[in-house]
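Sharing a structure below in structure tokens format, with a few things to ask.
Removed: one protein chain of the complex. Kept in place: all other protein chains.
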Amino acid sequence: MNSTNDLPVKSADETQALVRKSLARRYRAEKRFRAYGAAAVLAGIGFVIFLFGTIFSQGASVFRQSYVQLTVTYDPEVIDPSGARNPDELVTADYQSIIRAALRERFPQVEGRPNLRELYGVVSSAASLELQQRVVADPSIIGSRETLWVLADDTVDMLLKDKVSRSAPEDERRLSDQQIGWIDALAADDSLKLRFNAAFLSNGDSRDPEQAGVRGALIGSALTLLITLLLSFPIGVGAAIYLEEFAPRNRMTDIIEVNINNLAAVPSIVFGLLGLAMFIALFGLPRSAPLVGGLVLSLLTLPTIIIASRAALKAVPPSIREAALGMGASRLQMVMHHVMPLAIPGMLTGAIIGMARALGESAPLLMIGMVAFIVDVPSGFVDPATALPVQVFLWSDLPERGFVERTSGAIIVLLLFLIVMNATAVILRNKFEKRW
Amino acid sequence: MNQSSKIRPVPEGTKTIGDVTVPEPVFSCRDVDVYYGDKHAIKKVNIDIGRKQVLAMIGPSGCGKSTFLRCLNRMNDTIVGARVEGMIELDGQDIHEKRQDVVQLRARVGMVFQKPNPFPKSIYENVAYGPRIHGLAADRAELDEIVNVSLRRAGLWEEVKDRLNQPGTSLSGGQQQRLCIARAIAVNPEVILMDEPCSALDPIATARIEDLIDELRESYAICIVTHSMQQAARVSQRTAYFHLGDLIEVGETNKIFTNPQAKLTEDYITGRFG
Partner (left out) sequence: MSPSILLVLIIALSVLAFQLGKTRAIAVVGGQRRIRDLHSLPGHYGLLTAIWCGLPALLVFLAWVLLQDAVITRLVIAQLPAASQALPEAQLGLLLNDLRNVVAGNVSPEMVAPETRIAAAQYVQLRDIAELALAAIVVSIGIVGMLWVRAKIRPDLRARNSYERVIEVLLFACSAVAVFTTLGIVLSIVFEAFRFFSIVPVTEFVFGTNWSPQMAIRADQVGSSGAFGAVPLFAGTLLISFIAMIVAVPIGLFSAIYLAEYAPIKVRKYVKPLLEVLAGVPTVVYGFFAVTTVGPALRVAGEAMGLPVAGESALAAGLVMGIMIIPFVSSLSDDMITAVPQSLRDGAYALGATRSETIRQVVLRAALPGIVGGVLLAISRAIGETMIVVMAAGLSANLTANPLEAVTTVTVQIVTLLVGDQEFDSPKTLAAFALGLVLFLVTLLLNVIALYVVRKYREQYE
């Protein structure tokens, strides 16, 4: 047997010399490899920072909006020529001309139709609505004078926020030189300034950027998510309990499991096709409704919730199940009394993450028509509605400069919701996570 | 490396009984401490490891024998929170010294693990891996030669010579462990560390590995951790007995097994605990 010891082998010194020789090259390779890794991580972090930085720098200004201070005269001749204080007449009166009169009063030197039209363009069309609301709410102000802040036009807003260049040639700007002059004059005596923009959260959609808000989309998203949660959480948890605790090991169970895993990776737009063909075309449910959106999104989030809930059930140690069964509890009692209380936090975490995903989802909602221009805030599950990410999509398509800011602003609102949801999920998990 | 190193004096106050030192040691360890976080896993161990002989380390589980073994080629570096203090000299050179390169150290001190861990590569590639990364072979023919010799010395050649391209994981447990030994000796190390190399094997495979260790002893210093006293008695020339992080007794295997000096050693060997 000792024959193998006579086999030719390099001496130890020779080997060591070779190893030493290879070292420099190998350590260079090591450094290079490590640098690639670090570069990749830095690139990833860089993307996160760049993405968020871009969105926030474009959108943070949405929470402040330009307002013009005007002194208006509620002229009875214009508002209520008949003097009857008839509410219908008060609503339909020409408040536009009151605003215009106030502007002419502020800039008496402006003359000629084209120049006046430019002057009127400084104030948003929402200003007359504001007057209308005030008069309808309190008709006694008719005949009085009032100094108030009204919305400026979005072009003015963009100029005030330095989002458009003053130095560009005049014909490439949406504001003329004389308009900029008026704006500067207004700004100089503090009659034009940026004020907190509550309207962005309380208004519905609009064609005018300065009036457009996310309330309609927020309510639409909330209604949709409510349906999603009500459907997908109970069904998802039920399915998870069945698969983890009751399912026999047979073909049927295998089919279900494979199905769930595959559904989790089906593109979301395919769920939209399902919603369109099934819920709308076949069952005749209304288009653009949060009800249908919720149905589609619950099918979409179901796999996520099932998988998370199963993981939560798996994390409960078998000893607890054995203890319960050993006391003579039935399987269902064991699950309900002993396993579920321990698994619920994990299931809730999964549900929140699923809801966060549903909140950000837009492709399937396009398919079922939740993509229309809807001014009214939806008030029920079958009203036409849109959702927050779809609102982002709609606004991003509009040419006005003001809508870029609105879009970023809507994204900020969307991201804030997502951050809150995910943070809740993380806190929940950390609080209840137990190592057995 | 044949420069003879002087025997290092053993520090005062060592509690170890027996012959700590040997002439011309490969390794001299003095006052070695190992901590895992707050846990003091190895306490002031002093021991020499001789050339061309097998040192067996025995002791109850959790006594620190594997931990100590992993100090010798600095495998503890890969464990987060592990800290080694004291001096470990390989051929008179401290292995924790800045100059000492860990890659080079491990090329000199090979290791075989408890569970066979062939790489997910072919049998040939498993053995060729070490020579390849260290640049030991100038060309393919030389590499073939190294693989051939290593597999022969590990006693595996006859069994695998027709299927060198099959994955290493296709072998049986005992064969896999011999493949791991072949992989270790392909780098031509001076010392081979074996961490319970037979604990995952059946008795027949174990016997083959033990024969192999006996043969390899003629070329290498071998340090083997084992939980089997019979194995220690069969394969080793010196035996060290560890207990709760202390090295209790070390000496010639015959002496340890027939006439242990320490009470703890005697209790363990006669089977009172462990």
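Quick notes on this one:
A and B are the chain letters, set down in written order, and residue numbers restart from 1 in every chain.
What we mean here is this: a contact is a pair of C-beta atoms (placed from the backbone, for glycine too) under 8 Å apart; a residue touches a chain by one contact, two chains touch by 3 or more.
From a predicted model like this one, the values you see are computed outputs, not experimental measurements.
In the complete complex, the hidden chain is touched by one of A:Val48, A:Ala137 or A:Ala168, namely A:Val48.
Note on the undisplayed chain: of the listed residues A:Tyr95, A:Trp182, A:Phe200 or A:Phe393, the one touching it is A:Phe393. From the options A:Val136, A:Ala281 or A:Leu416, the residue with contact to the chain not on display is A:Ala281.
Remark: the residues of subunit A touching the chain excluded from display are 19, 26-27, 29-30, 32-34, 36-41, 43-45, 47-48, 51, 54-55, 58, 234-243, 246-247, 255-256, 259-263, 265-271, 273-274, 276-278, 281-286, 299, 302-303, 306, 330-332, 356, 359-363, 366-367, 369, 371, 389-390, 392-393, 396-397, 404, 407-408, 411, 414-415, 418, 422. Touching residues on subunit B toward the chain that is not drawn are 73, 75, 78, 80, 103-107, 110-111, 113, 115, 117-121, 129-130, 133-134, 180, 183-184, 187, 193.
Methods note: only the chains that are shown with their structure count from here on.
In whole angstrom, the spacing between the mean C-alpha positions of subunit A and subunit B is 61.
Every residue of subunit B that touches subunit A in the complex is listed here, in rising order: 1, 101, 103-104, 107-108, 133-136, 145, 149, 152-153, 155, 187-188, 190, 211, 215, 218-219.
Residues 1-2, 4-5, 7-10, 12-13, 15-16, 18-23, 26 of subunit A are the ones that touch subunit B when the two sit in their complex.
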